[in-house]
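What follows is a single structure, written as structure tokens, with notes after it.
Missing here: one protein chain of the complex. Every other protein chain is in place.
== chain A ==
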Amino acid sequence: MSTMDQTPRSRFSVIDIVKTPLVVAVALIVFLLFLGEYLSPGFASGQQILRLLIVAALMGIVAAGQNLVILGGREGIDLSVGGVVSLAAIIAGNLMAGENSGIVLAIVGCLAAGALVGLINGIGVTLLRIPPLVMTLGMLGVLQGLLVVIRNGIPSGRAAPGLSQFVTQPFLLGLPGIIWLWIVIGICMAFLLGRTMIGYRIYAIGSNEQAAFMAGMPVKTTRILLFVLSGMFAAVAGICLLGYSGSSFANVGEQYMLPSIIAVVFGGTPLSGGKGGYTGTMAGAILLTVLQSILTTINIDESGRQMVFGATLLLLMLFYGRGKALRA
């Protein structure tokens, strides 16, 4: 026993690997897929898994922006993503109005809108030093009001056939375009966070803002960039959501607001920021989606479904970064 304590911990300790959030998430996904297949045969069929991945991609794209803002630390959080997703869905629907020719304009318009919202959030958080929770909460209220105005003035638009195809139909190697898009986003995020100066700065700012500032890093610009990216990712998700559902309806985006944060936490990025990454978040988004899907498959009331969902979320959170116990 004592000799074991003295040996330096092996780099490939089994316990460490088992406790890695990514491993936990993937193991849970596999377990849930088996459970789903057992409860309702056909749950884990190829077609179903593909459908699950499409839904997970929508959540995962929102969570990418959320992930960046949270990584940046200082209580970073973006509650306005729910509003941006809804807003992008309705803007895209109107700009393309069911025509393929309008897709490019719609994408440009939505990205600009998302970036603008993120820019305002970022300026409020950095230059005016409003806490992110407050700033983005207020922004959410503004966006919800804006949606009411837009909805009264113009009809809710329709997705272009090309967009719907991109989201729901096989595109390459049997996978729909949105899944390829998500993979590309995943690779870009891994590259951004792991291989670029910006990624280095994000972690530095997230773990110790004061030190990063002293080291001459552009703290404020970087943080504003994070919020802008968060708005843009939410806008991309909004466009894809329009393609998934065909037309936009009231407040479609709200369902992504808090779950996007949970996906990040399940992916191993603590809300305190500074550590974690996007690969885990992708697994977190898939995990959340599979869990929700199982609950819709089994035959219980909406009330029971919500209770089981809430309790399971709590149970899963016990696996992830619990706070440290206080010590004298």
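In this section, contacts are C-beta pairs under 8 Å (C-beta built on N, C-alpha and C of every residue); 3 or more make two chains touch, one makes a residue touch a chain; residues count from 1.
Heads up, the rule we're going with is that contacts and distances are computed from a predicted model.
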item: The complex's invisible chain, by UniProt name, from "Chemotaxis protein CheA", "Autoinducer 2 import system permease protein LsrC", "Cytochrome bo(3) ubiquinol oxidase subunit 3" or "Phosphoribosylformylglycinamidine synthase subunit PurL"; value: "Autoinducer 2 import system permease protein LsrC"
item: Contact partner of the left-out chain, one of A:170, A:194 or A:304; value: A:304
item: Chain A residues that touch the omitted chain in the full complex; value: 75, 77, 79, 124, 128-131, 133-135, 137-146, 148-149, 151-153, 258, 261-262, 265, 270-271, 301-311, 313-314, 317-318, 321-326, 328
